[in-house]
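Since the structure comes first, as structure tokens, the remarks are kept for the end.
In this view, the complex is presented without one of its protein chains, the others remaining in place.
Chain naming follows the written order as A and B, and within any one chain the residues start at number 1.
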Amino acid sequence: MYGWFEENGLLLGLALLDGLAYAALVFMVAVGLNLVFGVLRVLNVAHGSLYAIGAYTAASLGLFLSARGLPEWASLAVLVVAAALVGGILGPLIERLLLRRIYAQEPVLQLLVTFALFMILEDAQKLIWGTQPVQNDAAMRLLGNFDVPFAGDFIPFTAYQLFVLPGVAVATLVGLAWFLRRTLTGRVIVAVTTDREAATAMGIDASRIYLLTFTFGAVLAALGGALSSPTASLVPGVGAQTIVLSFAVVATAGLGQIEGAALTALMIGLSRSIAVYFMPEAEVLTPYLIMVAVLLIRPQGLFGAAETRRV
Amino acid sequence: MRRTETILAIGGAALLVLLAFLAPWLRFVLTIALAKGIAVLGILLLLRAGQVSFGHALYLAFGAYVVAFLAPSSPEALILMPVAMLLSGALGLVVGLFVSRYREIFFGMLNLAISMVFYSLLEKLYHYTKGTDGIRVGVPRFLGMVLERDDFEWAMFATALLLALAIGFFVRLYLASPMGQALSAIKTRETRLEFMGLPARGVLLSAYVLSTLMGGLAGAIIALTTRHVTPLLGYWTVSGELVFIAILGGAGAALGPFLGAVTFELVRVYAAASFADAWQAILGLVLMGVILFFSRGLWGMVESLARKRA
Partner (left out) sequence: MTTSSSLSRRSVLAGAATSGSLLMAGSGAEAQPAKPAELKIGITTFLSGPASVFGVPAKQAAEMLTDQINAAGGIGGVPIRPIFVDEGPGTEHLVGEFRRLVQSEGVHVVFASISSGSCLACTPLSDELRKTTVLWDCGTQRIFEEGNHPFAFRTQGYGTPEVLAPLLYLLKHKPDFRSIAVINQDYAWGRDSWELWKAGMDAMKPGVRVVAELFPRFNSTDFSTEITRLLALRPDVILSTSWGGELVTLVRQASERRLMERSLMVLPVAEASMPSLGRNMPAGHIIGSRGDHWINHPRPRDKASLDRFTAAYQARFNQPSIYPCHHMAQALSALQAAYNKAIAAKGGGWPNDQELAAAFRGLTFDTPTATITIREDGQGLEDQIVGLSSFSSAYPYAVPEKMMLYPAAGISAPVGQKSVDWLKTLRAGMENTAGSAI
């Protein structure tokens, strides 16, 4: 009925739809990490833990509230509230109590402190949520399915994946771009990202900017986790996988670049789903191959500016 | 301080032998610790240049898999180890030619990416690598002799100890040599190095290849000691562990990695024995405490104590 070419063209279309949803989740986590790295110059391994804790909190908060009569339609709002709670509480705590003490240290020590925090939080999650899978898909079921026509047939997609995930990601991207370019605080953040020494020399209160950016990054990580919770069940170890992938995005994107993070997430999301259709064996390799390829051509990442070398 | 280090190294070696004698199962743990110490010496070289590799588990796993694949056809430990080391160095040269152009986060992340590609391949190529089940390594010959398990473990322990001393000594010489000085210059003022006519990339590349030789050797020792090789040896958390040990031990001297590795393995074993549910958090707390309060690591503590005495 359909030739090879048409059929694979149609399959490619389906792969694009799948890739978008995945790219949206990757973007949400990676953009927070990238923002924090751009400003604080700390590569935060515990970002993965914040993602996991955000996801767990969203799922259990949703279950807790719906057992007490929370209407169905509110389940989407619960995701956002949980992320704000986790990021808003843990973010400032980590920045004030821990990171603040090590800004003067070498980058490798800063990174290892967050690695240590990651190890502690991994066990803490097990203590709080146990090891059995936690799940709450109320938000996904709320919106139902959307049928996409395909070769005389139809393929049901969840509206949550097709619209909510990409929608939130695009809104985050646009909102962030507006915030960073149009507001005073945003411009200060950009200034610190581009040239920390010059910015502080001009009298910018770096301490406040650090706290703000880290908290914001933590909220984004938790939101990424919260958004993933309706479609995934949560088990110990989700943070470790998320963080390696986010690292790849940050290095590929260029430091502190939000558009770079968006483009990289899109490339990773699309190539991953195309791989599932046409070359399943290569699926796990795609993010790393993309990163190596990009850095071969652009050593500072997609959007990174070449840094002036110190003399 | 150099004399202190030599005395400590000899004293420490004697202590390890004593411990291995008293507790047979510790001999196993200590052999692994020595192997990891050798790998961490390589990390130390790169740290001198201000570069952190988050992918050196690649060479550990590569060395281990070389042993696993070659052991059935040439079951001689003293051939397997140098072969694994050289092949790992050859891989390191190829990868190094690429990554030595990059600095800081890009250097770290590229190493991470390449190690994750290798890790994924080990898992994916199930028909060759047996996937996550891993490959079992039989007891190979040692110097042509067929040894009982117990004697073979002693032989591996002694080999690891001698290699650790020899490589530690070599690293100390290397760091004091012009090449080692140039390495430190990459960290502080790389451009000046080039004004002086020294190619920074070449300096870093040679240190990188040395570190991969050590990584491959360490992987071979681990494979011959645990005698079961799985892809997990190449996962990014193992790379993180190596950097962890480097900082724990202190990057100031060649003895640091061994102080760090022995402490790390012992803490891990005792934490796992006492708190099977929370050993990871305990390791995390130890690491955090060391960085916050003794950022020069265990070796830094030894140094300041020695200074106080002097």
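The rule we apply is simple: contacts are C-beta pairs under 8 Å (C-beta built on N, C-alpha and C of every residue); 3 or more make two chains touch, one makes a residue touch a chain.
Predicted model only: the values in this text are computed from it and were never measured.
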Options A:Gly9, A:Gly130 or A:Gly175, residue touching the unrepresented chain: A:Gly130
Footprint left on subunit B by the chain that the document does not show: 4, 7-8, 11-12, 15, 19, 22-26, 28-29, 32, 123-124, 126, 130-134, 136, 149, 222, 226-230, 232-233, 259, 262-263, 266-270, 272-274, 276-277, 279-280, 298, 301-302, 305-306, 309
Hidden partner chain, residues of subunit A it touches: 11, 14-15, 17-19, 21-22, 25, 122-123, 126, 130-133, 135, 137, 140-141, 145, 150-151, 153, 155-158, 161, 228, 231-238, 241, 272-273, 276-277, 280, 283-284
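We take it that only the chains that are shown with their structure count from here on.
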Residue numbers on subunit A that touch subunit B, as the complex places them: 37, 43, 45, 98, 101-102, 105-109, 111-113, 115-120, 122-124, 126-127, 240, 244, 247-248, 250-251, 255, 281, 284-285, 288-289, 291-292, 295-296, 299-301, 309-311
Partner subunit A, residues of subunit B touching it in the complex: 47, 50, 52, 98, 101-102, 104-106, 108-110, 112-114, 116-117, 120-121, 123-124, 189-192, 236-237, 240, 243-244, 247, 277-278, 280-281, 283-285, 287-288, 291-292, 295
